Each structure stands twice: as structure tokens, then as C-alpha cells.
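Only one protein chain is missing from this complex, and each of the others stays in its spot.
Chains here go by letter, A and B, matching the order in which they are written, and residues are numbered from 1 within each.
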Amino acid sequence: MISKATRVAMAALLLGASTLAVQAEGWMPEAPECIAPANPGGGWDFTCRQVGKVMQDEGLIDKTMQVVNLAGGGGGVAYAETVNKRNDSDDLLVAASSSTATRLAQGAYPGNTVDQVRWVASIGADYGVIAVAKSSPITTLPELLAQMKENPASIAVAGGSAVGGWDHLKVLIAANAYGIEDVRKVKYIAFDGGGEAVTQLLAGSVQAFTGDLSEAKGFVDSGDIRVIAVLAPERLEGEFAAFPTAREQGVDALGANWRGFYAPGGMSDEAYNAWVEKVATLYASDEWKAVMAANGIAPLDLQGAEFDKFVHESIAQIQSLSREIGIIK
Amino acid sequence: MDTLTHLADGFTIALTWQNLGLALLGAFLGTIIGALPGLGPSNGVAILIPLAFSLGLGATPALILLTSVYYGAMYGGRISSILLNIPGDEPAMMTCLDGHPMAKKGMAGEALSLSGIASFVGSIVATWGLILLAPQLVKIALLFGPAEYFALFTLAFATLGGVSSTNQAKSAFAAALGIGLAMVGVDTQTGVPRFTFGEVHLYDGIDFLVAIVGLFALSEVFLFLEHRHGASDAAGKKIEIGRILPPVKMIKDTSGTMIRSTGIGFLAGVLPGAGASLGSFLAYALEKKISDKDGTFGKGDPRGLAAPEAGNNAAAGGALVPMLALGVPGSGTTAVLLAVLLSLNITPGPLLFTQNPDVVWGLIAALFIANFMLLLLNIPMVGLFTRILMVPPRILMPIVAMVSFVGIYGISGSSFDLYVMIGFGMLGWVLRKLDVPLVPIILGTLLGNAMESNLRRAIAISDGDWSALFASPVSLVLWAVAIAGFLLPIVVGKVVKSRMHGARQTAQSEEMDATD
Partner (left out) sequence: MNTRFLSDRIFGLVGLALAIGYALSARAIEESFLSDAVGPKAFPLIIAAVLGLASAVIVLRPDPDPVWLALPRLAEIGAAILVMVLYARFLPVAGFVIATAFAATYLTWRLGSRPIASVVTGICISLGIYAVFHLALGLSLARGPLGF
């Protein structure tokens, strides 16, 4: 039973949406679909669902975005599906992030390369942090790295990704920038997610933590851990401004976990441009700003060709680093 | 009495008609999701998140809806365990061991209502534990580093032998098989693929839901196909469902069990990385050690039913401690609830209790409401659930099979998972014929990776020094219990074993068919 008031409200909503739609670009997806290459609940799933919701609220799409969970291979199954079976679809977006780029760079999607899809746009980034427990004698990043250089076994760094994954690479980027010759000596302990890694930092099992700002936020606020470096180009805004960047401490290391989308390689230019435009409009909307603020996502505003270039560059960087430390040949 | 004031505030937030309605809806949907093989609590919550969003709910109502789903699924999992011998979700696997034999004895009604009560006791006590002890419990969680977790998992596997089979070798075989299957996929420590044979679908490993549904549900379908013309055909046999309420004596007899199991389940839940399955398993293992004097466990002993149900629901409550206080999910479901909190702009962590007291206490009030709702919903519905037994197998079994397929396909969207599930179905059928217990396989696939990861972390932290595994008092205690748990059934269990063997042999037909 839908009450009369609800029906009127819905009609108004639909009407509003369609007027907005007419005002926007001409091309509209017939059945907008977003593949989240993981089970419900993770970061990719979040990207699809939140973007779908905000796009509909803003009238950028006139139908509900259907979210399809296609888990497997750390995103590899969805990548293969997009390349092999959905190559001509104009209605499809797939959620991606730095870990997609890392796996592509390390050849972990067998038979697939970065050029088989069209990179649409980013929707934000999560900057990497390096932190220690509050009781730790170490207070700056150079201190930590100096001790690591002198006695690698004395510092165990915990992170939420596998060895060679993004959390690990962030420490290695910093170690590399500091001038540690053999970064393979850096003792990295892989945990199942950032939360578990922080807990082990508190429990005293490890000496340092590498992860994303959003993972560490609660423990920083409570004073249990101390952020000694943010891997951002400059200090972040608002409450995060207190954290020093690695750069200002003389360690030229950057590490952003970006989130964004790719689309099938055979997507028409008309549809591709329309999607780029839609994500750009979404990014500029107040509702999306609120979502970003709520989830600790930092700005990263790249669309279309710019985003494509960014993804290629970060893959090249990860590749050279991975080759250097011997994860790939 | 600060706590009680907070709790009262929580109830004033939570007790509105809208919230009670949401709790009822959540409890109902959760029960169904839990009872359907293939959809467990974590998927249930994940599936219903969009519902919470599309209803435009605020933080507290959304949490009430989703925690009701969570607890509902924890209650619901037992229904298919008892009635069909198919666990609706992974923590309900231990419930099969005594719950289904009870149903076979014509006590399905008692089994369902008793397990409902046990679930209720476990949940309520655990919720009080959460309220009164959360800050202290966090300290316990921080006592557990990788070495301690490894010892804890070893303890679970060491006590397996006494639990589910009369044949220790077959238990060990099943556990090793389960752990071995868990190794499939990209190694979480180094990122190299293991046992994947170049198949990209295997990179994420084998989902234990696929294993559990294949091993239990599909093999059950095969068994029915096999026996369709058998002598034991149920045609004309009157199905007894028993009473709707358990006799007071049964509740009295199991009250000690419930208290013990709640305690152990709650502790297992508090440790992130152990979770509800380990809670119900340890509760059952302990109870069997304490109470099983006559070898009635596994044959429909009400205590063997009450233990895992109280244990897994207490663990579900316990798992909220690390999730709220540390932001670390103790189980798959709390991982999803964590995602919900994050998307509601609430960051769980050490400051949650002081920064968002309304959310925390609203949530705790929601837990109480959900539990009473579930008890009220479950007891009268026992009669309805037992009707499932009246459905003839020729209709029920295809439903079970198709629901299993859909549950798996709907989550992962991959045909490959379905093939793997069929493989597990065949494996389950053969192993059942050979009297190899299935529970250790599931326990192995569930805990295998965590066990290995923690071993490797512990050794990596100590720079290759294996004695680090025995370095702390906590780990020494766990090792001692593990060794005792492993040796006791071998020494003491001989008597029971020979008796059980005799019983089985007489029950078994002597006729021999030639097999391949």
C-alpha cells in the first residue's frame, strides 16, 4: 500500500529527476550497472553503492544503478569479465582503486593489461600514513627510517595488505626515498586489514603501522597511536592538518590510495564522455562532499584523459618499484 | 550506576514504534536468511544494507534493523541444522550434531524451542557482558598477538578428535583436508598463488560458504537420491514433531551447559579472528568433555544442542566488543556491520563510547530488543517451522538444492563457484559413506588461513625464532590445554570408542557390494 502522500512525493521526485536529466547531457544509460569486484561490504562495493545513490539523487541517471557483486581474483574476475564479455557495453562502470593498479602492475590479472579498458575518473583518495604507538620513543619519520636502516630486524611494520600490496609498497616508497639500499630487508608483517594491524601495534607485537588515514583516524583521536608522516603532497585540511607530511621531513614519498572507475574498452565515445561528465558533476556536488568528509576521503579530482594518464603513471611507478624489490621480474 | 543511566537513555532512543517495527522486520528477515543454506549472517546484513539506505533511516534505526537481522540470522541458522541436518550458516554447523538426531527421535519441536532458549540466554548474557566488561575485555584482546592466536587455533584442532567422530584418524584427515583447501588461493602474506593451477577464480581461495553448502546440502540431496527405493523409505511413516515447548526438566538439565557455553563462546567472540564458529565449536567440545559420561553426545543429547547454540550467540555478542572498541571486526558479520557504521559516519574505535554514546547505547538497547523479539517470534513459530518436516523429500530436497545454488550464485555471480560446490557435494557424499566427519573440514577451511598467517607473522616478528610461539604465559596455557585436549580422548576414550563401534556394527548391514 502506497499512501497518497507518498505517491505524490514520488511523482514529484521522478518529475524533478527527469527535468534535471533533460538539462544534463543528452546521453543516458538505459540500464546503469556498476560491478563491484568483491563481496558486499568492502571498499569497491561501497564505491558502487554510494556513487549509484548520489548519482540518482542528483538526477545524473534516471534509473537506479544496479550493483552487481562479482568477486574473485582480487578484482581479476571482474576485469576479465569486462574485457571478454562486456566489452561493448555502454551502461557499465566497474569500481577500481590503487589495489587494481597494483595488481595490474604486478601482472596478477593473468592475460589482462591496463589498456584493455577505458579509465573514467577518480572519486577521491585516501592518503597513506605511517604511525607508531604513543609509548614509542620514535617521534619523526627520519628517526624511524634511520633505525630501520641501522637494524632492520628491530622494526616490524604492520599493514593491512599482503606482502607487495599497497600498504607494504607505501613503506618501501618511504624507505627508498630515505636511501635504504636494500628495501627487502624492511620487516613487513601482513595482517587482514588495517584495523587488525593497528590492534597489533597497540598490543605491542609490532613497532610501526602503515595504512590509510581513514583506518587510523579513531586511534589517533584517542591518542593511542601517533602519526609520524602522511604521504601526501602537502598537509591535509581540517583536523588532519596537524600531521606532518613525509616531504616536509625531507623524505620525498607520496602514497595515495585512489578510488575510481573504469569502463569497457569498447564503450562508445559518446557514452564514455557522458560518464566522465557525470562523475565530474557528482564529484562537484555537495552530497558527494559530505560523503567524502564522512569517510575521510581526500580530494583527488581527475577525469577522462587526465585520469587515464594518472593510472598509467602509477602503474609504471609500481612496476619499477616492484621490479626493484623483486616481486616481479 | 552510570552504566544503567546510559542504558536507560539508550532505551528511550530505541523504544519507538518505528524502531520496534524495524526490529520485528529485521528479526523476521534475519531468521529466514539464517535458515536458508548459502546465506549466512554476513551476507544477510550486506544484502539488507541497501534496504536501510533506501528507507532513509537514521543511524540508530538503521543499526536496529541490521543488528536484528544479524541476531535473527544467528537464531535462524539452527532451524535447518535441526530439521534438515544442513547448517544454515557456518556457526550453526555444530548444532547439527545433536539437533538433527533429536529431530529424528521425534523431538524436533523440543529441539527448536530449546535451542531458541539457549540462543536467547547466550545473547542476553553476552550483551550484559558487553555493557559491563567492554573496557576490560579490550585488554584481553590486546593480550593476543600472532603467537597466541596460533596456539588458540591449534587448541581448536587438537580437541577436534574428541568431538565429532569415533575415529581420530578420520577426524585428523578431515581437518587436514579442510586446512589444505584453505591454502588454495593467493597467499595473504606474500601474494604468490598457491594450488590455483592458473585458474583466476581460485585466486581468492575457496569460499567456506561454497564448501559448507556443497558438503552438507548437496550431499544430503545425493543421499536422498540414493535411498529413494531403499528399504528405509519414509512412506507411511508417521512424522513426529514433538512438543512445542521443552519440558521444564530439560531446561533445568541444560542450564549449567548454557552458562558454561555462554562464557566460553563470549570469550571466543571477544578475540577478533576467532569468531562465532570457534565459539560454538569450543563450547561443544568443552561440554562434551564435562558432561558426556554415557556417550550420548551426537545421538540427540539436549546438552549437545544447547551448548553450541548458547556458544555461538554469545560469541556474536562478544564479537561486538572488538568491533566497537577497536574497530576490528571479530567475524565476517561484524565486518559488514563495521562498514555500515562507517557509512553512517560513525567511526568505531576507542573513542566511540565517549564520542557517540547515543549510538553505542542505542545499539545495545537494540540488541536487547532484537533478542526479546526473536524469542517471542521463535517460540510460537516452532510449530510452523516443524511443518517443513511434513513436506515430502521429493519436493523439499529440490528446494534445498536450488536454494543452495541461488544463495551461492546470488552472492558471487559466478558459475565457477557452482562447479566447486557440486564438487564438494560429491566429496561430502563419499565422505559421509565412509564415516568421515564433515565438521573438521569446515573448521579447517574457516580457520586454516588465520592459523597459517598467525604462525608466519609470529615467526617473522621473532626473525625466524620458533621458540617465540611459547614465549608468553597466555600461549603456554593454551598449549597446555591443547596437548591435554589431544591426549585425553586417546587415553580415556578407548572405552567409549569400542562401545560405539559395537553399536555401529550391529546397525550396519553385513551385505557387501563390490565397489570400484
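The definition used in the following text is that a contact is a pair of C-beta atoms (placed from the backbone, for glycine too) under 8 Å apart; a residue touches a chain by one contact, two chains touch by 3 or more.
What you are looking at is a predicted structure, and each value in this text was computed from that prediction instead of being measured.
Undergrad: Give me the visible chains that the unshown chain touches, in label order.
TA: A, B
Undergrad: Tell me which of B:78, B:100 or B:170 is the one touching the absent chain.
TA: B:170
Undergrad: Taking the entire complex into account, which one of A:184, A:226, A:289 or A:312 touches the absent chain?
TA: Only one listed residue reaches the unshown chain, and that is A:184.
Undergrad: One chain is left out of this view; which of A:28, A:68, A:203 or A:280 touches it in the full complex?
TA: A:68
Undergrad: Check the options B:14, B:27, B:47 or B:389 and report the residue that touches the missing chain.
TA: Per the contact definition at the top, the residue touching the missing chain is B:47.
Undergrad: Given the full complex, what residues of chain B touch the hidden partner chain?
TA: 29, 32-33, 47-48, 50-51, 167-170, 172-173, 175-177, 179-180, 183, 187, 189-192, 194-195, 218, 221-222, 224-226, 228-229, 393-395, 397-399, 401-403, 405-407, 409-411, 413, 415, 418-419, 422, 425-426, 429, 433-436, 448, 452, 455-457, 459-460, 463-464, 505, 508-509, 511-515
Undergrad: List every residue of chain A that touches the chain not included in the displayed model.
TA: The list for chain A reads 66-69, 163-164, 184, 189-190, 325-327.
Operating definition for what follows: only the chains that are shown with their structure count from here on.
Undergrad: Could you grab the centroid distance between chain A and chain B? Build each centroid from C-alpha atoms only and quote it in angstrom.
TA: Whole-Å distance between the two chain centres: 33.
Undergrad: Going by the contact rule at the top, pick out the chain A residues touching chain B in the complex.
TA: Spelled out, the residues of chain A in touch with chain B are 39-42, 45-46, 49-50, 53, 67-74, 76-77, 80, 106, 108-110, 153, 156, 162-165, 187, 189-193, 195-196, 198-200, 202-206, 217-219, 221-222, 224, 294-295, 327.
Undergrad: Tell me, which parts of chain B touch chain A in their complex?
TA: The touching residues are 42-43, 46-47, 49-50, 53, 141-146, 186-191, 198, 200-201, 203-204, 272-273, 322, 326-329, 335-336, 338-339, 342-343, 345, 347-352, 355, 411-414, 416, 450, 453, 457, 460-461, 463.
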